[in-house]
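The complex is shown incomplete by one protein chain, all other protein chains being positioned as in the whole.
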């Protein structure tokens, strides 16, 4: 399949590239782990996200909410030892939290229903006053320790209350109560805090968002932003530990997502309000092998080119594979959500994010965007392109993009970084090694060495008038990053490359 | 071109693989530099040599030999500050010095003739007693500081005295005098020290080695080993800063080398004496671009498969490009000798050494060796092969090796690491960028990323009886490393790779 | 108080210094944490233990024992992901595990009784066959991954079964059953494994050890070693979160400890069998502020001088303060067991271990040992002394040790490293800062800077015949380390220290 792509280098194409605004994480208690830190460190060194969001801030392994008996009474005290350790490590890595308030400390819970292998209590508080006190104590502590910047950390109330598993009976009115109480408790500390919800996932998202905004209007809650999730697959088929999915057609879930924008804009008070996708991915289950594939990388590339159209930010779920919602993974490639597999091995989708981040590494202007690629002109006079060949199912056909780019006359170097099933596919290497559950040091090293983009360079010449034309061929599920940099040849005195390489000398 | 390679995995083929015994270095004074240390550290982390040898131990920038006036007399004192700093850094990196005694401190010299940009004085000592005292003071100091292991550090007397540039008038008798005085001075400190010479380069090597051994016999000097150099090109053509060479035919210089073995063995007292090649490379000039090429890597691969036949060790000249014999390089790729270019960028030949080192990473047995490849069986049941496609001039024809390997029945993974002009050629990347003299951080990073072997893996099955057959195709100047490791498939419960990859399931 | 200490440098005094043989740790699941790793890394860099022992190998947060349903049946599978991660990190830090088998995975338990904040199940297995299978699977896996060295890792069965809290009803016969089943299951895998028990704490230690050995004799179990614990205080007084204790008189608990030796030796089959103290400390509770004090350091110094008399090893409980038995600590100094406080701040007792380790940093010979100090002669001709001034209660009196040491004539330098309440007392610094619960980076830095021994040096002269005499004064709870190193003055040409320092020149 061949497509012509004509680009005028003076175009100015709208493209809100929020690739690095936020990233998801396994529950906060896991942020104490060394492997978690190392994966996050790697992600920050290569990609560099601004915010991080995950569950479990108030879960018992964080040990914040404590009760004790004194003089025959039950009293409350707060322990911020682990919270500070986690926050310190986030800040050290250049991250700010996107705070999600939840789930319920066991001793503060009204019921016993739990979720996940790690038994998150998902019931409302037994006392809303105690809940408010907890939320306020948290924020007061954070302000004391981290200063005024804390008011810029976004706050989201609970997670996916529209699912029975995540919120007792998916009780909408109870959630609205929780939101209103929490919202007012926070603003009482400092009105500059920004608070949002309702953090719903797809399915019942429309009635919930509609209902939530009506509630806010009625209660005069000046909600600061709307949050929701975005997954792109049907319920999976499960075999043994693993879930196999069908990817949703490319536009389907994007259309559902757009409905949120429409609902919000239909409220005069809320029109234009920021929408944050606080979770997105292909599959929503943590043992779905799709997450480890090049197919995922190409699918997500397209998502990254589109999600900014309606949304202020979108947070890939998750940065790494230290994750326990369905238990501890048996193998290093377990289909978990992460950009990075256990052992600090980057998956193909890691590079999709890395490539999109390069498009904004310095001031730049988008000059082209379609369903296969995005191109930008950088402040330094170079050009950068991310291209992909997305598939729902293997067809066996490559995609060739024939670029025609009217850039100034001169010599250029095209640097190509290629991630496809041949060149950068650690899952295949792991399979070829026999799918070992426990990597030896040598296997881990080999996997890391095998999971970088293949790099090639080429000298090209843009002619006056005609500019630059070149073909880029992508195998199925490939993601490619191109840099086109001015490269006039400045040989040192006496140096002749063709002579060195035993090649015919060019004129 | 296709060749069949039949290998019986129970073969036991002689192969003295001394790839890691010794490595060359720019003059010792440069060992104080940070860039030098970083290049050497990288070399040691990947390859791990045992010894290091270079010039300039007694040159004035090392500041060892000092004179001062007292009571109207000239007195001598020794300064070991820099020597210790260098030796400490070598030991820290797992290296022992192969000590080369030379050149002459200016104040101890009998003349003013110098060599190199850094003006090494190459004249005999004005006083042999003072020279002996200097040598002895050096060794006494080293023993004091580093203990008894110092007696195992080999000692070579001077460098290439058969060239007028390196030793005043290439005066053979004066060299023999120097050798005898030095030899006896050292043995007087500790007879366990091992002392050798005559450190000659090709050309007049035969008469010098013959003469040297006759001298030793006559003087009853029980020389501990013989040293010489080995370069494989004719005198170069020079244009501007650079020297362009013709590589010697593959066997030519090896034959010359063998003559040394024959001369040594012709002396009853010295038959079988260790020969150390204390320098070897393709070209002997430091601004010869051949050193930076894949052609060099393939040519050296063949050398590494052969040099152990006659020699105890062979020391590639040099590990890195911090080097000043003809001045300071103007560009990061300047045709200098190093395995690593300035900026810590590994050249293709770096990987040749790395690959040969893998053949002895654990106890192993050579099962095949010919002009194109070497194969070994490792203690852990895996197999390793290094193969190359060496050329003197580009013919445009690939080489296919059709291996037939009778290994035990079972599933294996073949890991291939490929270094060729397409996959791992930093010189080309640098050229494509316009041959910048001063790398930006981004260019340096790109060059480092571009200079690793391309890795691919493949599952294969060895059948009972027939074993394993596979083709390996090498482009010109390619060097390839294969690991063949047992890899029975052990999928986790429910995991199916073909399902994951949207592929037909295999039976 | 002044005491004379006469030392003949040719003495050979028995002293089994096993200071570095083993160290305790919080539960294994905590070993995944970054803070845990950093504390352990620091401990290993300074002290360097050989083994590490703690609870929780089989607890649910390690996720090893898993059940699932298939075809209507419950099946078992094992997950070694976390185990390998922990073992890898231990080995990376130079440690081998002293394996403690326990506590019970919830799904394998016969009851619901739990212990600690982290709810260790302390009931016998519901199926001894399943328990045996679990133990065997563990060892087979470890052998596969880490090779033959695994058989040298000591194995202990359960922990403190003589306490109701740690073993259901402290049922002795049930423990013996567990031991026998476990012992035989292990030996069936490889008879070289070394297995011991009964891991009891004080109180009922005598009947339990007596009974255990009788049981082993009766059952013909060739138990490989005996284990027990050793704490030196009475039950504490508790106020709020904290426990305040009385230290036991210096000899009291040592005498109890000796009774174990006597019991073991009273069995013909077991006489001389190794005894391992698999836990010891002053207080046995984790919120006992004594652990953070200099008093603890001095008390433990004396213990370290004595524990080797009867025991093969003794494992201080614990290396660090990542620990949750009674919950998460509210403050960085919480009286937890660690040598290192949270934030990687070494406590005084850290240095006691460091000092005793220096006594065996190279081959050495003990030349003096009494209740106040130990002195050794090192292979390199220097001398090392650890001295302490232990107290049960503050008396306000310093201790002066007047040493007389008959060492060879010459100039020496005495290097003194002092840990006392003035010089190295991070607890006081933290208190002076107001006892902050959450350290700022600046406070943490200050605390680390404040917690190193004070170092002073002094030139002294040993005269022919009389040797060296000097006074060492120790404040209460001080621990001091002395090095006495030969230090002949070798000034550089023209250098005169007294002149430099504007001091009268010595003759």
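Each chain gets a letter, A, B and C, in the order it is written, and its residues are counted from 1.
The definition used in the following text is that contacts are C-beta pairs under 8 Å (C-beta built on N, C-alpha and C of every residue); 3 or more make two chains touch, one makes a residue touch a chain.
From a predicted model like this one, the values you see are computed outputs, not experimental measurements.
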For the full complex, which residue in B:188, B:362, B:392 or B:437 touches the chain that was left out?
B:437
Of the residues B:20, B:35 or B:246, I need the one that contacts the missing chain.
B:35
Tell me where the left-out chain touches subunit B, residue by residue.
32-37, 63, 66, 77, 79-82, 84-85, 89, 141, 145, 327-331, 342, 437-438, 440
Can you list where subunit C touches the absent chain?
238-242, 244, 289-290, 292-293, 295, 330-331, 334-335, 393-394, 411, 413, 415, 421-423, 427-429, 431-437, 446, 449-450, 452, 454-459, 485, 487-497, 499-503
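In this section, only the chains that are shown with their structure count from here on.
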Find the geometric centre of each of subunit A and subunit C from their Cα atoms only, then give the gap between the two centres in Å, rounded to an integer.
45
Multi-chain contacts in subunit A, i.e. residues touching at least two other chains, fall at 330-331, 437
